[in-house]
Each structure stands twice: as structure tokens, then as C-alpha cells.
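Structure provided below as C-alpha cells; questions to follow.
Only a single protein chain was left out; the remaining protein chains are all shown in position.
The chains carry the letters A and B, assigned in the order they are written, with residues numbered from 1 in each.
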Amino acid sequence: MNELKQICKDVLTEKKARLIIGYSEDKNKRVKPFIARTPEDAEKLVFNHHAVNNLAVYISRFKNNFEGKIGIVVKGCDLKAVTALIQESQVKREDLYIIGVNCSGVVRDIDQEFSKDNSQIKCKYCQTKTPPYFDAIAEESKEFELTDDDQQELMAKIEKMSAEERLDFWNEQFEKCIKCYACRQVCPMCYCEQCIAEKSEPQWIDSSATARGNFAWNTIRAFHMAGRCIGCHECERACPMDIPLTLLTRKMGMVASSEFGYRPGMSIDEPTLIGSYSTSDKEDFIK
Amino acid sequence: MNLYTPELVEIKDIIDETPDIRTFRLQFKDPERMKNFAFKAGQFAEYSVFGEGECTFCIASSPTRPEFLECSFKFAGKVTNAMTKLNVGDTMGLRGPYGNSFPIEQMKGKNVVFIAGGIGLAPVRCIIWNVLDLRDQFKDITIIYGARTVGDLVYKNELEDWKKMAGVKTVVTVDPGGETPDWKGEVGFVPTIVEKVAPASKDTVAIICGPPIMIKYTFPVLEKLGFEEDNVITTLENRMKCGLGKCGRCNIGSVYVCKDGPVFSYKELKALPQEY
Partner (left out) sequence: MEELIISTENFKKIVQELLDKEFKVIGIPEGENKYQEITDGNKLSLHPEAAPTNSSFKGYFFPKSEPIFFYKQNHSSVDLFDPIEDKKGIVVIGAKPCDASALPIISKVFNWDYKDDLFNKRYDSSLIIGMSCHYKDDYCFCVSTKGSPENTKGSDVFLTSLENNYFKVAAITPKGNSFIKEYAKYFEKDGKKYKPVERKEAIPEHFNYEKVKTWLDNNFENEFWDTAGEMCLGCAQCAFVCPTCHCFDIVDEQCSSCEGRRAKNWDACQFSLFTKHASGHNPRDNQEKRYRQRISHKFKYYKDKFDEILCTGCGRCARGCPVSLDILQVVEDINALAEKS
């Protein structure tokens, strides 16, 4: 932790970045996003198993505010979001000062200690304990056992359902939705200045939290994540109604990978799936 | 029926004021309702286009002329654009009247200056006609109105009527660059023309409505001319939804524009958080 604080202090003292988006601990020991603007602020920066938030979501909010680089503390999974934003031309690599942290997992239940059982689903199959690129790196690497990914079991169960059963399953889940848009606001890839849900001429998606409005919103958002979602699982964490959103986004990611060999957020120079055309693209789904 | 259910009105006449402003003349489908609908100048209503939504406009006609309820609107968003597709004979909804009204009793026996810009003339028009219909209860009347260009002036016929009235000083202006070769009125922004006309401030009430920037620059002119803050009255156009003080959308500080307003004095406005 001292290493991270020192790195950040130096970055701010030497003005390598105008601010650093990082984590701090409040007086209830809850770890939350925090903006460090001065070397004194940098003293408050922390990183531990409770640093769950994907801070890349703040890049779109701060990028136009001033001259100079945005510093950001990223875990391996968060860095994929940064990479995806660069791939989609939302920010330039040279406008960021990336402070990577080696991570050995983050909690699921924030009120409990971190453990194998109290870790995010994404940690169970994580391949990026060390961020693949960065301007500075902090934290020693710790061992973390990859364990059974119980979400795969549920996904397999849903795949075996008939179309009707699947529709019933999802309708039951979406009925809970209250249209708070926490899923959208917390997602780094949802950076549209005017979301499709906010367009009123015409109103593509009902704003009401009804069966129709909820189904439209959640499925359209999932589709907008196809080939773009980097699997940080923030949407599901943010959802106050416990809707298993990552089942959808993960499924979309699996299809992008199996059908097109593409995974977002892997390399800043890679053209995006939806944003590029290749003559070798499959067309067998066009009937 | 509940408090959010509108009453049905029919479009009786449509007048194109400018390329992007239209006036509807409406009557309640129920003739009894048309007779007993009472409102005061300055109040507004929520007008429905069923299937699109509701929109807030002031009632632009005067209570002294109850044959039609009139509203004037600019084509700006979902509901107003849908209104452009409506024809004479079509049905709309109306909920109202809501809000407070211009302090006409406070104005009696005094001079009145009306200052408006662009579509801001619509909420002022109701009180202009209300005052003109009770002419002998007021002293000098001055109307200063401006728009960006000649084509953007609303109620063009009525401007001519007011110009011809004895005892009413009507000054119409367009922004510099907005005049046509045969334009005989003033050229200049409304605040500048107000300064030029320099209406007397003693025993005078000023009613002003227009785009925020026009109001922002006119207030200091009125202050300089000696107008008291209590005697400068404006009407706010905030985003409203329910119109009756519940949905929270139009709040400025502890004030609900739809219920405590939309008519406010300059003194009251200054006391509000500057967030409108």
C-alpha cells in the first residue's frame, strides 16, 4: 500500500497527471472511489480486497475537464475497460497515466472479509492478476486460487431451457427492475451522451418500469454490450434488485469470442468487433 | 378520474405565428365546462397530446375573452412536434388552470409596462388583453416587444392593433440584423430598447417575460430606471410535469414554480437559489 501511495504522490508532485482516480477508505472502513488532486490527497489512497469499483467509468466524466493527463488506479479487469475505451476512441493512451495494481481478488459481500467464498465471480476465472501494461505498477503479487466458476453451471442450465422457459426466466428477473439505470451509470462502456433510453423522438424504450419497458431496456443494453463488455461485473454489483445481469453480458462475450474470435479490452490497437469489417466475417446467420 | 386526468378540448383554429411557433384556439368539448372554466391571467395549463404526453404552456388568452382558450407553442420537443401534426377538429387534453397569476389588483391605478421577447410574449399577451379590456382602471400603458427577426415576431396582427390604440405606446424591435428592408420599427436588443424608451418608473409595474438572457440584461436596466423590485414581475418557464406541486421537477429551492409561481416578482426571484 505504501508503494501505491508513494507512486501516486510522486505522480502528483511531478505533475505527471492532473488528478488520480483511485480508492480511499472512509471512516467506516468502506473502500470507495476517490479523486486525489494533491500529494496530500495521495496519502488517502488505498488498495485492498475491498477495492471493488471499476474506476474506468470516471474517465469519460473527467476527460474533458482540463489540460493534462488523468491518472487512474487499475486492477487487471479495470484495465480492460480502459483498453476498450481507447479502442473505441473515447480517450487517448497518451492522455492517461495508468497506475496498475497487482490484484488477487476482490470481495463480493463488502461487509465481510475477503475469502475464497467471498470473492467476485469474475475473480474465479481471472487471467489478469497483473495488469498487462501500465505507466507504474504497485503491490506485490499474491497467490490466488482459481476456483470453480459456479456461474457457468447456471448458464448451462439456462442454455438447456426451451425458448419459452428462457423467456419466463428472464421476464421474472426483469420484473424486479426499477429503471434506476445503476447498471448503465456504473458501466465504463456506457458512455453515450444520450442513451437510447433517453431518446424521446421516438421513444424507443419505454421509461416505465413495466414488463415491457424492463424487458426492452435490459435486453437492448445487453445487445449494446455484445463484443464490448469486458466483464467487470459492476452492473450486477450495482443492481439494487439482484438481477443476474452478468449472465447476459457474459453470454454476449462468449458469443463474440466463439463466433468471431474477439475479446474486447485485450489490446489498444485491435479494431473493435462491431466497429470493423472484414471480408472473412461469417455470414452464416444471414438466411 | 383523478387529479391527473385531463379534460377533453377540441382544436377550433390554428394560427401560424412564425415558422416555428403556432397558436391553437381550443374549446372544451363539454360546452358547460367552457362556460364555467375560470382562470386568471398568468395561470397555465397542462395540454395533452394523447399518445405523446403533456406539455406546459401558459393560457395565452385573457379571461376577459372567454370564447376560446389559447395557447402558443414553439416546436421544440416530443410533444410540441406532435402538436404540429394536429388539425382543426382534433382532440387534445387540458388540465388546469394551475399556478398563481399576475397581480392585477396591485397594478390597478398604476402605469404598466409590458416587456417581452420572442415567444415570451405569449404569457404576457393574456395580461395585456386583460388590462386593455379594463383600460380605464390603469394609467399609461407601454408595450415593448422584440424578436430575433421580423419573421419571428408573434401575434403580428395584435401588435398592429396595439400600435393603433390610443393611450398605448407600442414599441416593436428586432435584433440587429433581423430587420427587413421595409421594417419601420426599432432595431436593437430588447434591453437596449427598454433603456431607450426609458419608461417612467414611478407608480409603474413592469411585467417581463422572455429568454433567460433577455431577462438577465433587462433587470439591471429597470433597476437603473428606478423600478422597485416588488413592481417588476416576471413569469418563469421551468420544466414542469404534474403542474400541481407534487412531482418535484420544477422546484427551485423550496419554491414550486407550478404552485408558488409561475409569476414571481424580481424581489422573490432574487431570494431563490440561482438555479433556473
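Keep in mind that, in the parts below, contacts are C-beta pairs under 8 Å (C-beta built on N, C-alpha and C of every residue); 3 or more make two chains touch, one makes a residue touch a chain.
The structure displayed is predicted, hence computed values, not measured ones.
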Touching the absent chain in the whole complex: find that residue among B:P19, B:G109, B:G167 or B:P273. B:P273
Where the complex has a chain not shown, which of A:N48, A:Q90 or A:T210 is the residue touching it? A:T210
Only one of B:T80, B:N130, B:T234 or B:S265 touches the unshown chain, namely B:T80
Touching the absent chain: which residues on chain A qualify? 26-28, 30-35, 53, 57-58, 61, 178-182, 184-186, 198, 203, 206-210, 213, 234, 237-238, 240-241
Contacts of chain B with the absent chain, listed as residue ranges: 1-6, 8, 29, 48-54, 76-77, 80, 87, 89-91, 93, 212, 237-239, 241-242, 244-249, 251-254, 256, 259, 273-276
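Rule of thumb we're sticking to: only the chains that are shown with their structure count from here on.
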Where chain A and chain B are represented by their mean Cα positions, the distance between them in whole Å: 49
What does chain A use to touch chain B in their complex? 200-201, 203
Residues on chain B engaged by chain A in the complex (per definition of touch): 77-78, 81
